[in-house]
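Worksheet: one structure, shown below.
Only one protein chain is missing from this complex, and each of the others stays in its spot.
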Amino acid sequence: MAVVQGVLDERLTGYARESRNERLYRRMRFIRRFEETLLSLFDQGELNGTTHACIGQEADAVAVMEHLRDGDHVFSNHRCHGHYLAQSGDAVGLLAEIMGKDAGVCRGLGGSQHICAPGFKSNGVQGGIVPAAAGIALANQLSGSDAISVVFIGDGTLGEGAVYETLNIAALWRLPLLVVCEDNAWAQSTPVSANLAGSMRHRFEAFGIPVREIDSTDVLELDDAAAEEIQELRRTGGPRVLLIHTYRLCHHSKNDDDRPAAEVEARWLVEPLVVHGKRLTDTERQAIDDSVEAAISDVVTTAKGLA
Amino acid sequence: MAVVQGVLDERLTGYARESRNERLYRRMRFIRRFEETLLSLFDQGELNGTTHACIGQEADAVAVMEHLRDGDHVFSNHRCHGHYLAQSGDAVGLLAEIMGKDAGVCRGLGGSQHICAPGFKSNGVQGGIVPAAAGIALANQLSGSDAISVVFIGDGTLGEGAVYETLNIAALWRLPLLVVCEDNAWAQSTPVSANLAGSMRHRFEAFGIPVREIDSTDVLELDDAAAEEIQELRRTGGPRVLLIHTYRLCHHSKNDDDRPAAEVEARWLVEPLVVHGKRLTDTERQAIDDSVEAAISDVVTTAKGLA
Amino acid sequence: MIFAKELGATLRACLADDPRVVLLGEDIADPYGGAFKVTRGLSTDFPDRVRTTPISEGAIAGVSAGLALAGYRPIAEIMFGDFLTLTFDQVVNHITKYEAMYAGQAHCPVILRAPSGGHRGYGPTHSQSLEKHFLGVPHLRVVAASLVHDPRRIFAELLQQTSPALYVEHKLLYPENLTLAENGRIGGLLASEHSSPGALPSVFLSAVPRERCTVTVLAYGYQAALAARVVERLALEDEIFAELVVPSQLAPMDWDPVERSVSATGSLVTVEEGTAGWSWGTEAAAVISRRLFQRLRRPVEIVASDSDIVPSSKLKESSMLVGADRIDAAVRVAAA
Partner (left out) sequence: MIFAKELGATLRACLADDPRVVLLGEDIADPYGGAFKVTRGLSTDFPDRVRTTPISEGAIAGVSAGLALAGYRPIAEIMFGDFLTLTFDQVVNHITKYEAMYAGQAHCPVILRAPSGGHRGYGPTHSQSLEKHFLGVPHLRVVAASLVHDPRRIFAELLQQTSPALYVEHKLLYPENLTLAENGRIGGLLASEHSSPGALPSVFLSAVPRERCTVTVLAYGYQAALAARVVERLALEDEIFAELVVPSQLAPMDWDPVERSVSATGSLVTVEEGTAGWSWGTEAAAVISRRLFQRLRRPVEIVASDSDIVPSSKLKESSMLVGADRIDAAVRVAAA
C-alpha cells in the first residue's frame, strides 16, 4: 500500500498486530463490503451515474498492492474501486467522489472511473491507460529510481491496439512496467471466447515479455505470485505480466447480467472471501466482518455528512 | 494476376508460350526496371511528390499475385508499385498516375501511394489498411464466395495497434485474409531490432493464426509458399500469414539511406533477379531484359504523351 | 414510439430489406442487445449480419470500411460517442478518403452510430458530444438523431448514398417518445419541414407563424427537445415568439432553412451540447453573419457547453452542460 489519503481506518486497512491471514481477509472484506454498500446506495437512488464493482476479484488488488512501495504507481481502469481501496485505504474519499461531493478525491469531477491520488490514477477509456503507465515506467527508468509502474487491464481490453503498441515499446526499452491482466471471463456481456482468439499468454510472450499465469481466487497464491513478479521486476527491469484468471461475480455495471446463473453460482463457491476465509476460525472471521461492517457504516455516515 | 487495366503489354506481363522461369524473371524485371526508371525520372525533375520503390522485394509481389484470381482483392501500402504492377500489369496507368496526369489510374489524385483499380487498393497510412482488408474478407465470407483478401504490410507496421485489433477479429471470425508481412529488415531509418521486441512469427501465432515463415529472395521458393498458403486459405478459411524475410535495396523514399554500405552490398548479391536469373541462360536473360527495356521505354513515352 | 425502440425497428427493417446491411459493435448481440439496447433482438434474427465485436473501435471502423468498399452497407455502433476518438484515423484517413482519392472508383458508405451526450452522471469520458470534431471532415456527413425526425427516413436516405456518415444519438433520447409532425403540429407547436434537394430534412417549430417570430433558434438532438420546450414556454408565458429549426444533418449543412427563418426573424441563437469554441454553432454564426450581413438585428448567440470536462457530479455536470436555463436566457436576449 503506497500512499494514504486523509485519515486511515485500520478496521479497513488492517492492524499491525494481526496475522497475515487476518490482514488479507480484512482488506478483501473491506473492498467487498464497500462495493456492496455502493450498489445498495445506487439502488436507493443515493448515487447517480454508473459504477463497475469488482466483486469476486478483490484478491487481485489486495495481493498486488501488498508489494508496492512509496513511489510506485498504479494505473487502473473503469473497474478501479478495489485497486484504489487496496492501494490507498481511502474509502471516504472514494465514496464522497462517487457521491459527487467536493470532498471527493477528485472533487466529484472524476466520479467512479476517474480517480487520482498520490501513486494512483484511473481512466475509463479502455487501452489508453497502458501507454501512460509505460510512460510512467520510462520516467522511473530515466530518473534511475527502482519504482515500478503497474497497470490493470481486463481480458476484453486485449481487444485494443494501444495495448500491443505499448507492449512492444515497453519490451524494447525494458521499462519497469507490470501489466496485471485480470481475466474475469467476461467483457461486459461478451465471453472471452467471443472476444479473444488464440492465447492470452502468448499475446504477451510474443513481445518477449515474461508472463506469470495463475488461475486462482486464493489471495495467498496471488500474493506469492505478485511478490515474486514485483521483486523480479525491480531486480531485472521490465516489463512483466501477471495474468490472473478470475471471475466477476456481480453484473458488469448495474443490472446488466445475462450470464448463465449456474456459471455464476458455481463461482460464488470459490470466491476470494470463501477461499481465504476458511483459513480463519469462525470467531476470527466474525470479528473482522463486524469491524469492517462498523467501519463501512462510519464511512457512509461520514461521506454523507461531507459537502 | 487478377484484373487488367487498359492494354496489357506481354513484354512486361509475360507470354503464354514462355517457361515459368522466364515468366517469373520477366515479371520481376518489369517491376525493377519500372521503379529504376521512376527514380531516374524523379532525379530528372520530371516527377514531384515522393515514392517508395520496392527494389529487392519484387519476388514477393510476383509470387503472391501468381496465385490470385478474379474476385480476389489486394490491399497494399506506401510501397505498392510492385504489388500493383504484379497484380495488374498496368504500367502506363501507374506511371501516368505518379506523373499526376488525368490518364493516371486515379486521375492523378492518389499519386504513388493511393492506387485503386479492380481488385486492388493502396493507402499510405500504416496499419489502417489491415482492418479494411479484413472487412473485404468478411464481405467474401458473407457472400459465400471463395475469393480471398490479401494485405501487404512491412515489418515496421507491426508497430501499429490496428494490426493486432484486426488479427484478433480475423482469427475469431475465421476471415479469408492473407497477411503478407514483408520484413525487409528496416522501417524507414530504423532497423527491426530497434522497432520490434520479441518474435514476428509469435505476434501472429498468439492469435492462433498459422504463419508460413520464409527467409528468401528466391521467387520459386516464394511462389511455392504462396501457392500453398493461398490454397490452404481457400480450402480451410482463414486467416493465414505469409511472413517473408527479405531486403530493401534502395533507399526508403528518395535519397534517405544511412544503412551500412556493406550490409546493402551483400544483399545485392542475393537479390531476386540475381538469384532467379541464374536459372536462365545468358541469352534468355538478355532477351527478356531487352524486351522489358523496350517496353518500359514505350511506357514512358506513352505516359508522357498522355494528358 | 419510444425512440430506442423505433431506432431498433429501423435497423431491423434495414437488415430485412437490404441484404448488404451488416451491424457491428461491442456487445450488440443478444441477449444483451447493446449498451443502450437499441439492437436487442437483431442478432437472433440476423446472426450472420449482426456481430458483437471485440473492444476494438479502430478495427470496427476499419472492418466496416472494408465491408463498404466491397459493396456491403455496414452500420457500426461505437458504444459511447466518446470513443469515436479511436475511429478518427479510419474516418479521416481511410473511410472519407477512398472515394475521392480513388477518383470515384470506390465507395465507402460506412455508417457509424454513436450514443453521445451527458446529463447522466457518467463522467468525463462517457458523456461527451464529440461530433464537433468530425464537422468539416471532407466527404463526411454528420447526422444527429432527434425526436422530430423519423429514423426510418434518415436511414433510408443514408443507405441511398454512397458516402459515409456519422449518426450521433444523444443518450437521453432513447427513453423519449418520437414526436413527428401530425397535421402540421408537434405538441403545442406548429411544425413544417424543409428539404433541399439532396439534403436531409430540417423541421421548423414555432408557436405562431414565422412572420410573428423575433428570433430563430437552431438546435439538434436532445438539445432540440430542450429548445422546443423553451420555445413553447416562452410563447405561452412571455409572448416571446421564436422559431426553432431542427436539422437532421449537421454537416455538410443545408443553410437554406436557417437563412429563410433568420431572414424573417432577424436574430439567431444556436444551441448544442458540445463544448464551446470551434463548434457547430460557430459555423452557423459565421455563415449567417455573412449571408444576412445587413439583415441580422444583432450578433448571433452561440449556446454551447463550457470548454471543459463533463464532470461526474450531477450538480457540476448540469452547471457545465447546456440546459434549458441557458437556452431560455439566450433566446430572451436574442428575441429583443
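Going by the order they are written in, the chains are A, B and C; count residues from 1 in each one.
Everything that follows uses one rule, which is that a residue touches a chain if its C-beta (ideal position, glycine included) is under 8 Å from a C-beta of that chain, and two chains touch if they have at least 3 such contacts.
Bear in mind the structure is a predicted one, so any value in this text is a computation, not a measurement.
S.K.: Which candidate, B:13, B:87 or B:113, sits in contact with the chain we can't see?
M.R.: B:113
S.K.: Among the options C:42, C:79, C:112 or C:137, which residue touches the chain absent from this view?
M.R.: C:137
S.K.: Which of A:9, A:35, A:60 or A:165 touches the chain that is not shown?
M.R.: Residue touching the chain left out of view: A:165.
S.K.: Suppose we count only contacts with the excluded chain; which residues of chain A make the list?
M.R.: Within chain A, the residues touching the omitted chain are 73, 106-107, 109-110, 114, 116-117, 121, 123, 125, 128-140, 142, 149, 161-162, 165-166, 168-169, 172-173.
S.K.: Of the residues in chain B, which ones touch the absent chain?
M.R.: Against the missing chain, chain B presents residues 48-50, 97, 100-101, 104, 107-114, 123-127, 156-161, 187-190, 194-196, 256, 258.
S.K.: Going by the touch rule given at the top, which residues of chain C touch the chain that is not shown?
M.R.: 82-83, 85-86, 88-89, 91-93, 97, 100-101, 123-125, 130, 132-139, 251-252, 275-283, 285-286, 289-290, 293, 298-300, 302, 306-309, 311
FYI, only the chains that are shown with their structure count from here on.
S.K.: Once you've mapped the touching chain pairs, tell me: line, ring, star, complete or other?
M.R.: Its topology is that of a complete graph.
S.K.: Can you compute the centre-to-centre distance for chain A and chain B, using the mean CA position of each chain? Integer Å is fine.
M.R.: Once rounded, the distance between the two centres reads 47 Å.
S.K.: Listing for chain C: what residues touch at least two other chains?
M.R.: Those would be 53-54, 56, 58-59.
S.K.: Find every residue in chain A that makes contact with two or more other chains and list them.
M.R.: If we look for residues of chain A contacting two or more partner chains, we find 158-161, 194-196.
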